[in-house]
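Left out: one protein chain. Kept in place: all the others.
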Amino acid sequence: MTNSIADIQTADTMFITGSNTTENHPVIGAQLKGAVKAGKKLIVADPREIEMAEYADVFLKIKPGTSVALHNAMMNVIIQEGLEDKAYIQNTTEGYEEMKKLVEKYTPEYVSEICEVDAEDIRLAAILYGEARTATIIYCMGITQHVTGTESVMTLADMAMLTGNLGKAGGGVNPLRGQNNVQGACDMGALPNVFTGYQKVTDATIVKKFEDAWGVKLSDQPGLTITDTVAAIDDDRVKMLYVFGENPMISDPDTHHVEKALKKAFVVVQDLFLTETAELADVVLPAAAYAEKDGTFVNTERRVQRVRKAVNAPGEAKPDWMIFMEIMNRLGYEKKYSSAEEVFEEIRQVTPQYAGISYQRLENAGIAWPCPTEEHPGTPILHIGKPARGVGLFKAIEFAESGELGDPEYPLVLTTGRILYQYHTRSMTGKTEGINNLAPESYIEINPKLAAKKGIKDGDMIKVKSRRGEVKIKAKVTERVEENVLFIPFHWSEGANVLTNGEEFDQFSKIPGLKVTGINIEKLA
Amino acid sequence: MITLKINGFEVQVERGATILQAAEKVGIKIPMFCYDERFKPHGSCRICVVEVEGARSLMTACCIPAADGMVVQTESEVVVEARKEILDLILANHPLDCLTCEQAGRCTLQDLCYQYDIEETSYEGARKSYEKDVSNEFYTADQTKCILCGKCVYMCSQVQNTDALCFVDRGFETHIGTPFEQGIAESTCVSCGNCVSVCPVGALMPKRREKYRYWEVEKVQTTCAYCGVGCQMELLVKDNRIVEVLPVKGHCNEGLLCVKGRFSFDFVNHRDRLKKPLIRKNGELEEATWDEAYDLIVSKINEIKESDGPDAISAFSSARGLTEDNYLMTKMMRAVVGTNNVDHCARL
Partner (left out) sequence: MELYRSHVLVCGSTGCVSSDSLKIIDLFNKELEKHGLEKEIKVVQTGCFGLCEAGPIVIVYPEGSFYSQVKLDDVPRITEEHLLKGLIVHDLTYKEPGKKEASDSIDDMGFYKKQQRVALRNCGVIDPEILKEYIAYDGYAALAKVLTKMSPEEVVETIKASGLRGRGGGGFPTGLKWEFTSKAEGDVKYVACNADEGDPGAFMDRSVLEGDPHTLVESMTIAAYAVGANYGFVYVRAEYPIAVKRLQIAIDQARENDLLGEDILGSGFSFDMEIREGAGAFVCGEETALIQSIEGRRGMPKVRPPFPANKGIFDKPTLLNNVETFANINQIILKGADWFAGIGTEKSKGTKVFALGGKINNTGLLEIPMGTTLQETIFEVGGGIPNGKAFKAVQTGGPSGGCIPAEHLDTPIDYENLIALGSMMGSGGMIVMDEDNCMVDVARFFLDFTEEESCGKCTPCREGIKRMHELLDKITEGKGKLQDVDKLETLAKTIKKASLCGLGQTAPNPVLSTIRYFRYEYEAHVNEKMCPAGVCQALLQFLVIPEKCKKCGICAAKCPVNCISGVKGKEVYLIDQAKCIKCGACLEACPFDAIKKG
């Protein structure tokens, strides 16, 4: 997030897009509802009529995968209405004219056909966003998990820059992080192209810096992403896979393909439970849970917060960092750490954004990075004054429909997501009886009209087919989704990811287009 | 700035500060049942009444703003008499089952009766009696124990913004319920338990998995392990087991938790946890020692590095692991295995 959780509630207008906030980030959802009750304006764009939609001044029930068009149309209106921040554009950005030219054709009327929403609503939303003294954008996987995910985020950034809503309180572009420590994992360089603090592996000075710090020779070739890895195992480029705290058998697209890869490679899984993925492993290592170790998590607003040990790990389970250290030691790298704090001290040395953060400082409250020195209070809002890269770059981006669509054999759109009661692959929530009573099984949301056409009643078992596979699943008939759109929560095996596309990705981030899958359905006898 | 006198002490506070905030500034404690700084001032329970010179009636410290020149007594005879009377009245309509009540040790009514020497009520007469609502998976609502401070209602409507709870009926019949009295399971309740966390007595209680007393538990503050909000919470630990989770007023969660953070902690104590390394032998995963597991992994890494180069080894790091875990994972892959093939599920 560019801004903090406390800050986004102060915006005059909030634009929530692709985020089912009350179910996926319930505490933020509660706070945002409070902001609306206190008089803040709200625009919601989502293919489903999520709870936040009830609170919205304008709700845009868009067709999945059409966000880029919507954002272009909103910018079209903002420019038409003269609501752009001319001074900000003039002083701190480049590429404006090109973008302006591109969005000209994205009139609300044109885009209303693409997004399948009312042109007037697009106009209203744009004005509400454009006129606000401060307007914030809050988004989540509904924006990113598309083959055009990165571009969609770029158009959101364009919109924020266009209205001067970047680098100020109550503004910003704010992705909500789905997991407790995605931010921390990214910050630590658990990405194939960067070291900690987003320092590029392809930058010779950076590589040199890490070689000095770690005392070894390092590769300057970007590695493989998760999705690339599955394909690489397929064609024998990768022989061994080390899976730490992940359950790709459920969370990754195209389950059948993943399964094939896991069976082929030598797989190490390190986890709390014998997950669906661990069952296919060659070695399984027992790890300590969050309550069994000291350390830190970094939340969605870049706030580094302490995790503290409360109980002992069961049996011989160990903190993950200790396992990695012991393997490194056995591979001949001698460095030893006696505590997570010692690891953190090393992180500070190599990560400029973390340099000023210490466990001692974190004792009472978390600190949002960048925090370059011990005296620095942290940075709740990024890009103040001017964008981090110096000038903000407008990107002119054309809308392109997902390749998943347009196949007459799979005419319906499947989208996926989480629900309030379950979490990710259920390896944690699935252990609580009450949770399972509230959300016992997988289901598919289907519009009453479509259900009637197909002779499906609420609770019927149906077959859902995509080019990747098929699942049998219980129908939940609801107006939440439009007639040609269906939704499956991805928590369960035999669920959404049997159907999703594991081969086509966003060209920049390699994120799979999980939110749009061409499917067909039929009632089971 | 405003200057006032509380129990003879001069206090300076910002305009708009309440008598309570002024009193806190000089370390004077004022009892309360219904106050929470997150709510709009409501002044329901009246236990925080204080005497303000010149005022017609007693004033609630929690919501009356301090005024310049105000002279306040927080424990004068009138005040103490009123508080005792209020406690007497509450007790007259509250079961005295403190021996078995699970809130014992965390009960404000118990604490204040102790403080003001109220051993029993001086009233006989009607007592309320309601059937306990056990329909929620994670907590019970026992209106018989409710003292109607309203915190649960205000929490649900003003902070959690779910509006599942409301006041029902009037006068002595007033109680907390759900719209149209359909019961909690049928309401809009999302089981966040934030109402339970603020209940000062034993009316709203978590359904316990095992028995514990609040004075037996150790509390450890930590960060929630579910979504990316980073809610602060306290783990209540007894005999090396987490028995309950309570919210902490952290920077990002304002003392709120959701159903997962508050109630779904069973996985930590779960019997299915992996306790020993497993190695696949003859197609089956079998228990092994750490040494055996490490040896196998290390030999595999060396073997593949030798035959196919380090880039034939890949790793998925974890968005659920510690920052420190992720750091050492990436360091292991980059510095020791020698590849940048490390990624995690940020995109999933």
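List of remarks:
A and B are the chain letters, set down in written order, and residue numbers restart from 1 in every chain.
Methods note: a residue touches a chain if its C-beta (ideal position, glycine included) is under 8 Å from a C-beta of that chain, and two chains touch if they have at least 3 such contacts.
Computed from a predicted structure; not experimentally measured.
Just so you know, the chain we are not showing touches B across the whole complex.
For the options B:6, B:32, B:70 or B:90, the residue in contact with the chain missing from this view is B:90. Listed for chain B, the residues touching the missing chain in the whole complex are 41-47, 49, 57-58, 60, 63-65, 78, 81-82, 85-86, 89-90, 92-93, 122-126, 147-148, 150, 166-167, 169-174.
The rule is simple: only the chains that are shown with their structure count from here on.
Separating the CA-averaged centres of chain A and chain B is a span of 28 Å.
Residues 137-138, 158-162, 190-192, 207, 218, 220-232, 235, 237, 240-242, 250-254, 256-260, 263-268, 270, 272-280, 285, 290, 293-298, 300-302, 304, 307-308, 310-348 of chain B touch chain A in their complex.
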